[in-house]
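Reviewing the structure listed below.
A protein chain is absent from this complex, but the other protein chains hold their places.
Letters A, B and C mark the chains in the order given here, with residues in each chain numbered from 1 onward.
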Amino acid sequence: MDHESRQTRWEQRTEVPLGIASLIFLGAYALHVLVPGMPAVWHDVCLTLTVATWGLFLLDYAVRWRLSGRRLGFVHTHWLDTLVVVLPLLRPLRIVRLYEVVQRRHGEPRLSLHARVITYAGVSTVLLGFAGSLAVYQHERGAPGATIRTFGDSVWWACSTLATVGYGDVTPVTPVGRLIAVGLMACGLALLGAVTGSFSSWLIQVFSREEDERPPGR
Amino acid sequence: MDHESRQTRWEQRTEVPLGIASLIFLGAYALHVLVPGMPAVWHDVCLTLTVATWGLFLLDYAVRWRLSGRRLGFVHTHWLDTLVVVLPLLRPLRIVRLYEVVQRRHGEPRLSLHARVITYAGVSTVLLGFAGSLAVYQHERGAPGATIRTFGDSVWWACSTLATVGYGDVTPVTPVGRLIAVGLMACGLALLGAVTGSFSSWLIQVFSREEDERPPGR
Amino acid sequence: MDHESRQTRWEQRTEVPLGIASLIFLGAYALHVLVPGMPAVWHDVCLTLTVATWGLFLLDYAVRWRLSGRRLGFVHTHWLDTLVVVLPLLRPLRIVRLYEVVQRRHGEPRLSLHARVITYAGVSTVLLGFAGSLAVYQHERGAPGATIRTFGDSVWWACSTLATVGYGDVTPVTPVGRLIAVGLMACGLALLGAVTGSFSSWLIQVFSREEDERPPGR
Partner (left out) sequence: MDHESRQTRWEQRTEVPLGIASLIFLGAYALHVLVPGMPAVWHDVCLTLTVATWGLFLLDYAVRWRLSGRRLGFVHTHWLDTLVVVLPLLRPLRIVRLYEVVQRRHGEPRLSLHARVITYAGVSTVLLGFAGSLAVYQHERGAPGATIRTFGDSVWWACSTLATVGYGDVTPVTPVGRLIAVGLMACGLALLGAVTGSFSSWLIQVFSREEDERPPGR
């Protein structure tokens, strides 16, 4: 069996477990941040789950690297997976893949290209926005002079950032918070590109169909 | 007579009444919010009209569901109608359809695709911006620490949000106001996508025509 | 001689005088706003020039309406000219046309479609941004609680608005100033659409050329 097929089999088998691990990661992290009054033991459980899911992703990454039979070229071609392993906040993106698997199993027909782009952009934005709000809230709530004081403020700030509106009534003031903010801005730009690009290509498609339907002599 | 044709006939007949109902809904809601000094009886009339038009939309939705002869699939394929029934602020979008009917009756030729997209995007933006300003103003005017104090402030805020400019000199502070704001931001993104997409596809179309008009040998 | 050719002759003859009238309009308005310490007689001269150029535009509009031999249909098809007559701030847009005439007389070759779109969008943005800054400055400088106090502030605000950045450190507070601001926001959206659309269609064009240059068998 060659490298290609082994890798494909591994990816098919780990798709669902890793998606569920992402959900657990996001849930444990959310509990840890949003319910500070929990007994200490629960905080420890959350922390353990967070670290454990990270270990799973690391393991999956290592196995796939091994199976690929390549060296540094693997890091280059799988840069998204590398990022997901290094940056925990991007881990929820795995849920998008889980969502696709579940939909496929339900036997629903594959959506059109535009619907898929919009759906993936939407789900990714919601997940990254939620994870970003959690992380910014965690780093900002204790900072002196912070304007983001409640989780509601953090979500409101994340929404205005992702839409590239940027009111500026609440903004992160800590270096870590601002670093996460820059990541969210990049997501906002990508979201804008996805929305605009889909719309534009949809219009062009509709238009070229109308052209085709006209009689050839015009 | 099959499901399809019955449904089409129903939709053709209810198009104008429902459009007028949307106008009445928007008018009654605007009166209720903008003229707080009206006698109490007028406020009751406005409230009654608001609820009555909502009843009409609910009825129309129920009849069409029935006529379709389907179950949950109807909710899936008519998600825009479902949203309009659930979220009253989206109801004015029906007026866009009324506008189209009126134009068709006047015998005016159908606009080109780009003109139609720009027109619909423009009319929808104005209607949603107006409805959003009303709703945000209603929820913010009494809030402690609110920066949106007059309806003018609310309209100004809605404009800067829809253009994704977002000055942040006046911003909603209540949870409900911020929820409506997030909806308006999504509209702003869609508007941007419509403007950019139309422009882009128009340019491509003009360009491909110029290509066609050149002599084949270049 | 039919309506069509008479109208074309009129437009060719009035192109340069009306463009120069726009320049005079913008110059007189700028002097009036930016040099408040001028002797009163100079202010009167500026005002007279402003009104006189408006009269010229009105006259041109009336003559063209007459020549077209149509009634209300003229207003509909020449909505941009109608807007320019009604809204003085849009008058500098005429200078764009003058720019085109001058370039043509110099015998320079016609630019490519993308270069033309970018050039026109750029020149229009600079002209409207300048006119908008002037108008906002005129209405804001005396207002109580205004943050736009110098012409520099006004230009800075106009730039951040046209790029849809919208810092909000200085913002108009008077109703007229905000009305002009909404107009500038719309220009900003259009500018964004022009930049994005040109870029997108340029990429598509380059790409389809690369496709053509490949050997047919791939």
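The rule is short, and it goes like this: a residue touches a chain if its C-beta (ideal position, glycine included) is under 8 Å from a C-beta of that chain, and two chains touch if they have at least 3 such contacts.
On a predicted model such as this, the values are computed, not experimentally measured, just so you know.
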Which displayed chains the hidden chain touches across the whole complex: A, B, C
Residue among A:Ser68, A:Thr82, A:Thr119 or A:Gln205 touching the omitted chain: A:Gln205
Touch criterion as defined above, residue of B:Pro88, B:Gly166 or B:Gly188 at the omitted chain: B:Gly166
Of C:Leu67, C:Val84, C:Leu98 or C:Leu192, the one touching the omitted chain in the full complex: C:Leu192
For chain C, the residues touching the chain missing from this view: 152, 156, 159-160, 163-169, 191-192, 195-204, 206-207, 210
Chain not shown, touching residues in chain A: 113-114, 117, 161, 164-168, 171, 175, 178, 181-182, 185-186, 188-190, 192-194, 196-198, 200-201, 204-205
Interface with the undisplayed chain - residues on chain B: 164-168, 196-197, 200
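Criterion: only the chains that are shown with their structure count from here on.
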Same-interface partner of A-B, chosen from the options B-C or A-C, over half of the pairs matching: B-C
Approximate Å spacing (C-alpha centroids) for the pair chain A, chain C: 42
Mean-CA-position distance for chain C and chain B (Å): 30
Residues of chain B engaged with two or more neighbouring chains: 164-168, 192, 196, 198, 200-201, 204
